[in-house]
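Here the complex is missing a single protein chain, while all its other protein chains stay put.
By letter and in written order, the chains are A, B and C; residue numbering begins at 1 in each of them.
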Amino acid sequence: MNFRSDNTAGASEKVLAALIAANQGAQPAYGYDDMTARAEKALCEVFERDVAMFLVTTGTAANSLALSCVTPPWGAVICHAESHVMRDECGAPEFFTHGAKLVGLPGTGCKLSADAVRETLAALPSGAVHSVQPAALTLSQATECGMAYAPSEIAALAEVAHGRGLAVHMDGARFANALATLGCTPAEMSWKAGIDVLSFGATKNGCLAAEAVIFFDKAKAAEMKFRRKRSGHTLSKGRLLAAQMLAYLADGHWLDLARKANAAAAQLEEALASLPGVRMGWPRQANEAFAIIPDGVARQLREAGAAFHPWSADYLSRQSMPGPGETLYRFVCSFRTSPLEIEGLRRAGRGEEAATRRIKVKQ
Amino acid sequence: MNFRSDNTAGASEKVLAALIAANQGAQPAYGYDDMTARAEKALCEVFERDVAMFLVTTGTAANSLALSCVTPPWGAVICHAESHVMRDECGAPEFFTHGAKLVGLPGTGCKLSADAVRETLAALPSGAVHSVQPAALTLSQATECGMAYAPSEIAALAEVAHGRGLAVHMDGARFANALATLGCTPAEMSWKAGIDVLSFGATKNGCLAAEAVIFFDKAKAAEMKFRRKRSGHTLSKGRLLAAQMLAYLADGHWLDLARKANAAAAQLEEALASLPGVRMGWPRQANEAFAIIPDGVARQLREAGAAFHPWSADYLSRQSMPGPGETLYRFVCSFRTSPLEIEGLRRAGRGEEAATRRIKVKQ
Amino acid sequence: MNFRSDNTAGASEKVLAALIAANQGAQPAYGYDDMTARAEKALCEVFERDVAMFLVTTGTAANSLALSCVTPPWGAVICHAESHVMRDECGAPEFFTHGAKLVGLPGTGCKLSADAVRETLAALPSGAVHSVQPAALTLSQATECGMAYAPSEIAALAEVAHGRGLAVHMDGARFANALATLGCTPAEMSWKAGIDVLSFGATKNGCLAAEAVIFFDKAKAAEMKFRRKRSGHTLSKGRLLAAQMLAYLADGHWLDLARKANAAAAQLEEALASLPGVRMGWPRQANEAFAIIPDGVARQLREAGAAFHPWSADYLSRQSMPGPGETLYRFVCSFRTSPLEIEGLRRAGRGEEAATRRIKVKQ
Partner (left out) sequence: MNFRSDNTAGASEKVLAALIAANQGAQPAYGYDDMTARAEKALCEVFERDVAMFLVTTGTAANSLALSCVTPPWGAVICHAESHVMRDECGAPEFFTHGAKLVGLPGTGCKLSADAVRETLAALPSGAVHSVQPAALTLSQATECGMAYAPSEIAALAEVAHGRGLAVHMDGARFANALATLGCTPAEMSWKAGIDVLSFGATKNGCLAAEAVIFFDKAKAAEMKFRRKRSGHTLSKGRLLAAQMLAYLADGHWLDLARKANAAAAQLEEALASLPGVRMGWPRQANEAFAIIPDGVARQLREAGAAFHPWSADYLSRQSMPGPGETLYRFVCSFRTSPLEIEGLRRAGRGEEAATRRIKVKQ
């Protein structure tokens, strides 16, 4: 009953098998191996476009490296105030960009609105030497509140950004989950909607550590190989990353995993909503459910062995705010979340603790 | 017959098996898992001391993070002119330290001498505002020319460095290979000889991607967790690194692997030295052999399928310099190098190419 | 009728005379001259405490250098959302700190409240590796809206900050103007209220280019000389800065100048408030007046030759917001602003343009 994050699981069986298979034989070092070349080709196919791809081990590295390729040190990166790049990376984007400024905007469900971006840009005059220069817009898909931008919403944001010469980056740590819920194509959710550079996450959704920075405009990738090496993110045994990515993409495995996690989250949402006094924070769209839970119920869940994190209520809509004795919590499902765990949670919430405990032991 | 590097191989069987075994079950993210705690404990035992350990995926990250914890932006890092931190990391130490200056000294076999360090420090006055401030000494064990510092040599260097208040760092990308050849204990080759912080490499010697930064003085590690996170090197699924490190250390596996690679290099040295017109650049100590080879012989080797890199002759002793028609080459063995490959090289060097080709095919 | 800024004037006569007098004779370079030592001593007297002082040419350099001495690259600097460090220095604090994050808070009149700071700090857990680490609080005295913090308000802010281990910095670009209006001592407005490091501005108030970074805790100044040199802010001919600072401080000249500018602003406030349809944004406290002006009146003023900047209305109290056809403007007085200019403005605002033009010509 660990709903803390989708990074508490290991790798999927297929990804692991690929790692094992990749272990034999000599391969050129530093990403010049065959598998890395094939992984890039596989992503070109997935995105229906010739792209430049760079594999790294973490989402923080992927986001920061991507942003640093499109933002000068005196640049401003427009993002949501609660975004991962703003709140959860210990200043990594600032480190990699050599001190650019992240400008965080509000927005319900951690979603940016085109209007808010337009207004912010209007207050940051280009060329005026006192002010940092707007350089990039970054949005998370799915957002930190589990919401997915529709392609048309992405396009509206990108249009505003491009209108002022900004590059548009997508933090796709949960790209697969968002895609699975929207049912569009990877291309429609990225470059066709105006995304210039994408952090394509695979770690949370079935790999051990594999993220791809994808440049849809290959010219923007010119500095990337130096930036990656210089930050210690060019693995000598490149097969480790490439083998994971190849297996992840093969035969739609990545989407199968995402659909599994999303389905679990749907079931979880239903279970949570059925508990006494519980209501949902935002509608569940991907693999996360956010619930406002009375303190007593939350205690019951924890005592039964469930693990989950409290979450910031700042970007709830006004009418949904937790009242006294209530707290907003995040529950995350991964491809490994089992119906039994969710059932255990439901029982615990209804005060059928003993049953839950048993389930936990059996795992 | 790939002698290009010890990072062209995959992981050892035991390390791979550990990865597979570690894949099950939920684990706390970001290095707060059980395995990471056990890996730290295992290193404390190996080094007979309470240490602080931080796992990362690359040697470049390990070296740069380690140096950044002991060097301010206006600091100077004393190193060998041909060292990996100086020549092969695309300026990573400068990136992580925010612009410290690496001061490269000459020295035969890529070894620093205490006298050269003393002289250099004398020319860098502490406290004078015009000059960068000496902050750290870093040495590679084994060196980039395959030489190993004896513990007494390390101690002599550390004494000079500590006398001026510098921290002493060891780039131990080939720590195991050096240890295996010297036959001393890990403690004797590190903190007992004055090393303050160590990049303990495991990738080249049997892991896929696993390096530990080890602080023997835990106080020096205070900033490390922020620096690692901020540079994108805190893996969410920490088990990936910890499982490798645990298997690597268990039952002396790491030393078995190093002894195997060293033995192969000894055999390789003998094979190379037996070829017509070939002489060795430096005496072989760890898992690398450096040979000065007539161009005709080198061509023969390559035609037979052998792969190896030319190497800088700058730090040969004066009398060993390559003459006209000769080049210095590096040959590296890993734990996977087979006697057949070496035998194939020997035959190719003697003009028995056909036989070699057959061996290659059989692999 | 230039009310754009207090940096459109040159130096005061006394400061200029000091520069001339200082020009003769040889002096040691790089701040080791007699005058620099005397300037430090003079500031010790002004602040009734043994301080460490570092002269630089700009407020941006002073603020950024000061903050970089108390904030690690992964640190957070709490400031007002409209503060100079946040909005007007092109990311200089990020540059000097190597990427720290400025966290901007709202607050009427650009003043921070202890409650807002407390709340922000509560949301930034110390030691948690995902989050930047709160390191410094910075406040502007007077604020960017011309308000002055009372010593008790400073003390309340500093108490919150110190309670979490943050250093407290004051951007004193208009320190003299705030002091003159409050009538307390320099010590009371700084270290006695909890300020650890102060950017003591002199440029706007009578020098050509002279700012002192003052460390009340000399231990915090240890890195400063390297940081200043490394950023190109250690002047070789240190007398240029020291001579200005000495003349500025001598015989209370600095306070005379500030009182003059403040008095002009008081007169200006009265003039503005007397114009048809004009009301003040915030009560005038130092040398700046902020007025909400009907567009027609503003046009009249400009046509008469008056120069002034529009200003952000974000931190007006809710009831003061400009209505349609109104804009908030800033008017700044310096020690050189003459009663004639203010009288000219008044006349222009009343539609007596011709008279104003004459005044302008006579200047």
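Criterion: a contact is a pair of C-beta atoms (placed from the backbone, for glycine too) under 8 Å apart; a residue touches a chain by one contact, two chains touch by 3 or more.
In this text the structure is predicted, and so the values were computed from the model without any measurement.
Across C:K111, C:K192, C:H233 or C:R330, the residue that sits in touch with the chain not pictured is C:H233. The omitted chain makes contact with just one of the residues C:T58, C:Q133 or C:Q300: C:T58. When the full complex is taken into account, the listed residue touching the unshown chain is C:I20, out of C:I20, C:A122 or C:A219. Annotation for subunit C: contacts to the undisplayed chain at residues 2, 4-5, 7-11, 16, 19-20, 22-29, 56-62, 64-65, 89-92, 95-96, 203-204, 208-209, 226, 229-237, 239-240, 336.
The omitted chain makes contact with subunit B at the following residues, 73-74, 87-91, 94-95, 97-102, 129-132, 312.
Residues 30, 72-74, 98, 129-130, 133, 223, 225-230, 234 are the ones on subunit A that touch the missing chain.
In the analysis below, only the chains that are shown with their structure count from here on.
The copies subunit A and subunit B differ by a rotation of 180 degrees on their C-alpha atoms, rounded to the nearest 5. Chain centres were defined as the mean of their Cα atoms; on that basis the chain farthest from subunit C turns out to be B. Comparing per-chain C-alpha centres with the mean over every protein C-alpha atom, the closest match is chain A. Distance from the subunit A centre to the subunit C centre is 42 Å, each centre being the mean of its Cα atoms.
Centre-to-centre, using mean CA coordinates, subunit A is 35 Å away from subunit B. With centres set at the average Cα position, the gap from subunit B to subunit C is 53 Å. Within subunit A, the positions touching two or more other chains are listed as 89-91, 95.
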